[in-house]
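For this view, one protein chain was removed and the others were kept in their places.
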């Protein structure tokens, strides 16, 4: 059946409802097999490399495995690479693929929320892989060597659910913030992107300044500050601030993207 | 297809020539507009317009659901049309040219007669170049 009949059109209109077409955009991102496995793959590779490095250090320096392990718990490679590689792929998929997707009859709404859906799916897969590795690491008492390659401080070293949520938030948030800048690039071009990155850097430096000021005030007053540890909010202040930033990037990115013109 | 005349006319002329040459006999089916369009790499609507001018002139007729056919008497209609055209397209320019190069009426008729005789002797009336 190739010619569109009236019935076909009804189906097309039904399937053309925004939700269905957003799933179509999601499928478009998935049309390159293996794309979604980048995050999990990197987590596995980083874990393996950390183990090798840890083992080499233990063997070469006669250091105690426990000491090397506690050093490894500060290792953040998995956070960086688990975030950067998938976000680079997603940003190029949106940046270079927008006109192709729109050309296939998708709307900006479809393309944007499809990308968000893809980011969420990727982050969930990556977080799940990571938590599975953490569980395995604990079960095997540090891969039978007493080494902590993946059960790092960043993920809480406690509840697996908490680790999963932290990982999900980190990997998803990183992609959303990157998509926000992609939207700026698509809407305003390279100049706008540069300016917005400069602006964001200023904000970041300002925020750091505030944190440092709060620290020093807390030291001077000898008081426990709610600003730094956020004692009054469950989980502390930092995740909440980051959560708001990600939400702003999510909505702001859409607001910017929906008005982009593709010349 | 050339630029000198509208394409639909060229399509009609081509089919007419083929009918005159006997490629399509009376009551034979002619190619569909889509086939014609593909053959000449032209828009189907243009091919259809060419075919339609032949329908209006009573040279082709449509059998619903089957296709286009050469009408009985199509050859006669075409011959009459061509004979009328002959004077305008060939004789008039010939006369003008004959005058320009200083042929008398006698000279011109003699040459034409000789040519016509040769063609008849060869047993095949010369087909118009398309």
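Miscellaneous remarks
So that you can tell them apart, the chains are marked A and B in the order they are listed, and the count of residues begins at 1 in each.
What we mean here is this: contacts are C-beta pairs under 8 Å (C-beta built on N, C-alpha and C of every residue); 3 or more make two chains touch, one makes a residue touch a chain.
In the analysis below, contacts and distances are computed from a predicted model.
In the listed set "NADH-quinone oxidoreductase subunit J", "ABC transporter ATP-binding protein", "CD225/dispanin family protein" or "Cytochrome bc1 complex Rieske iron-sulfur subunit", the entry agreeing with the UniProt name of the missing subunit chain is "ABC transporter ATP-binding protein". Summary of contacts with the chain left out: across A:87, A:106 or A:134, the touching residue is A:106.
Counting the whole complex, the residues of chain A in touch with the unshown chain are 1-6, 8-9, 11-13, 15-18, 20-21, 24, 27-28, 31-32, 35, 89, 92-93, 96-97, 99-100, 102-110, 258-259, 261-263.
Think of the hidden chain as still there; on chain B it touches residues 1, 3-8, 32-34, 37-38, 40-49, 51-52, 55, 62, 64-65, 67-68.
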